[in-house]
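What follows is one structure encoded as structure tokens, with my remarks underneath.
All protein chains but one are shown at their positions in the complex.
Showing chain A:
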Amino acid sequence: MRVIFYIISKEFRQIFRNKGMLPIIFVLPLLQLVILSNAATYEIKNIAFGYVDHDRTTASRGLVERFSASPYFEVLFAFPNAAQGNTAMLQGEVDVLLEIPDGFEKELTMRRQGSLGVGINAIDGAAAGVESVYINQIVQAYNKDLAVEVRVPPGTARIENIPLFWYNQTLNYKTFMVPGILVLLVTMITLFLSGMNIVREKEIGTLEQINVTPIRKIHFIIGKLLPFWIIGMGLLTIGLILARLIFNVPMLGSLLLLYGYTSIYLLVILGMGLFISNFTDTQQQAMFIAWFFVVIFILMSGLFTPIESMPEWARVLTELNPVKYFVEIMRMVMLKGSDFSDVLLPMLKTFLYAVLMNVMAVWSYRKTT
């Protein structure tokens, strides 16, 4: 077991001695956190808004008034009929078309219920999802005690309840993005570092020198894993502090739970990195393979495109994406205050994943070729 200590202290010496590497590990990712969190936002402002008011009553005008007052919508057109409104949408002049049916006010007052027609330009699916939520919110705010039912005609975007709005009432996208981006950075850095590491020793020949010693495979792998595990935890810590200080992201759940989960999650990523290392001969090869996985993991994590809107096969595939679990849990714990029982299932899956990856890493490391 003492062997592990010698490997770890050697790795740290090398990392901290490499003046070019330190900023890459610690400064660049945090810079990315700041930049990406500000840039990657779902927030949409000045949505081109048109309406067809068949009702022409105080109630209908009041509703339109709500849209004009909102910073998100810019009320551009009042169409005399639905056909003209649809044409405008086809031509891309409006993104959202609200149709208030004749008798809207009457229905509201008499049956305490009303219905609206909403058309959303869904060329950009993610934007449409966001717009629909905005509309829902405005309608709900307008009609707090009267139940207005928003009826969506077929062929336009489905109105989805994106759960984030429930726990992020102020619609602050940074709050929403920061935890996710932090996940990406922790994942990328630790995967690249561990993926490059053994293969680098192969390239310079020191791995052969280690392979002629009676070192046990498991000790070697643990020794190689732990330094990057510690770095990953360090990155998470710095990232969480920045999230708090710069973006004012709340931490509703238990910090202990978050760290507990991350400690398992990192084992998945590091095991994967070492596995890649074992199958490649040059750092270049390892880098390309690591990139391949990172890109897939990120794009299929639900961070930039909602998993709900993916096709069935892709949704099934995301079950194999560790980043998805981490993004999910990070948001749940930070923004929703979820506790251990809420995250138990994804945590368990991550744990099994970690066991699998590390068994594969140890298995694929061959002292004798």
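The rule is simple: a contact is a pair of C-beta atoms (placed from the backbone, for glycine too) under 8 Å apart; a residue touches a chain by one contact, two chains touch by 3 or more; residues count from 1.
As a working rule, contacts and distances are computed from a predicted model.
Participant: Quick one: find the hidden chain's UniProt protein name among "ABC transporter ATP-binding protein", "Acetyl-CoA acetyltransferase", "Aspartate carbamoyltransferase" or "Nitrite reductase small subunit".
Facilitator: "ABC transporter ATP-binding protein"
Participant: Return the single residue from A:Thr58, A:Thr109 or A:Thr206 that touches the missing chain.
Facilitator: From the options A:Thr58, A:Thr109 or A:Thr206, the contact with the absent chain belongs to A:Thr206.
Participant: If the hidden chain were put back, which of A:Leu30, A:Ile44 or A:Ile215 would touch it?
Facilitator: Among A:Leu30, A:Ile44 or A:Ile215, only A:Ile215 touches the chain that is not shown.
Participant: Pick out the residues on chain A that sit against the missing chain.
Facilitator: Spelled out for chain A, the touching residues are 2-3, 5-7, 10, 13-14, 17-18, 204-206, 208-215, 367-369.
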